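The complex appears here without one of its protein chains, the remainder shown in place.
Coming up: chain A.
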Amino acid sequence: MSDETISEGLKSVPMPADLVPPHGFADSVLRRRARARGTRAVVAVVAVVAVLAGASAAIGGADRSAPPADPYPSSSADTLPDDAVPRPGGGPRVIEAFSNGWMPYLLDQRSGEYLAVPFRAEVSPDGGQVAVSDLDRGLGVAGREAYLDGGESAVAWVTGPEVTDTVGGVRSLWSPDGSKVFGATEVDAGLGDGSGRLGTLTSYDAVTGQLVVTTVPADWKVTGVVWAPDSAGYAVAVEREDGRTEVRHLTLAGVVGATVELDGSDVILVGYSPDGGRLLYENGSWNEEEGTGERQAVVADAATGRTELTAGFENGNGHGASTVGWLDDGALLMAVDPSPEEHGFVVVDAETGDFGPSIPWPTAENVSVWSVGSSAGLPPEAADLGF
């Protein structure tokens, strides 16, 4: 029997007739979770002490050892197969970090290969470090090559698991000047239904090791957070009661600064251009189930919020698209699905809104891109990974 025969055989193994979800399966899962929560309340005090102790150690920069938990490898030497990586054909930029929904990958600039890594990683602006985020561990930083070589053993975890990049629409961990990373913490919204809201933002200074926790006003309905262009604070997208969205600037000390109103509804904040002069966001509506609606990318003056450019998602057959971010001051990157089976990205001119040709992602599956960087320095045989 060949490997293929076994693979096909496993996929067609007949299953027992009673292998079905028991009646009320979701209910029983939720009840089981509720019972576990009741048990855990008994040991909550101990847990709080442990978290505070961990935070103190991290602030002092002394003990940043990784918490013991699920097994993770110290390194991951395997790569994506060559034939899984379409070659866009060369160009000044390259996708540096992405996830295919199952596994995160990071480009090894030395070899020009995408290596599987333990945690999704965002590359620092200078390309030398990575910030990682994991629901079970929190935020961490590592040297890029050390992370590629050593995996989790190279990561200094700088927060507990309560701080991650998956609360409140956090975008881009690294500050524009490359000095800091940030994550967010959720707190109970106080509505009695178990729902949460963005409670604090935590920045970590990769140079000094200092952690700064900034409290977000409790009455802010936050839909997104990015670094402010000066790296000295945050730009927080807040949905007002009238449904409009405005960006409120918040210093690390928690002082509220300028406010800029954005156009349209259902706004997703993407980020500032590298020169800080323009702000990119999405607005419009989109029905995921029906694949209908009209969404667009909007480039606005950062100081006034005045719309300078809108770029409708030219997704060919009505399939999804989304804005990934700025490539440079003159270009945006968008994800597009030319068809249900095709996934890729396009470069969009930030002055004209013109779309470039669709380029497939590095794998056949749909991906989430975490970092795009320069293709300079790639070995000659990998230069055509650039676009």
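As a working rule, a contact is a pair of C-beta atoms (placed from the backbone, for glycine too) under 8 Å apart; a residue touches a chain by one contact, two chains touch by 3 or more; residues count from 1.
Note that contacts and distances are computed from a predicted model.
*Asks:* UniProt name of the unshown chain, from "Transketolase", "Quinol:cytochrome c oxidoreductase quinone-binding subunit 1", "RNA polymerase sigma-70 factor (Sigma-E family)" or "Response regulator receiver domain-containing protein"?
*Replies:* "RNA polymerase sigma-70 factor (Sigma-E family)"
*Asks:* Among A:Pro118, A:Gly305 or A:Gly373, single out the residue that touches the unshown chain.
*Replies:* From the options A:Pro118, A:Gly305 or A:Gly373, the contact with the absent chain belongs to A:Pro118.
*Asks:* Based on the whole complex, identify which of A:Gly9, A:Gly90 or A:Gly190 touches the chain you can't see.
*Replies:* Answering carefully, the residue with contact to the hidden chain is A:Gly9.
*Asks:* List the chain A residues touching the unshown chain?
*Replies:* Its contact residues with the unshown chain are 1, 3, 6-7, 9-11, 13-16, 18-22, 25-26, 28-30, 32-33, 36-37, 70-73, 75-81, 99, 101-103, 115-118, 135, 164, 166-167, 186, 193-196, 368.
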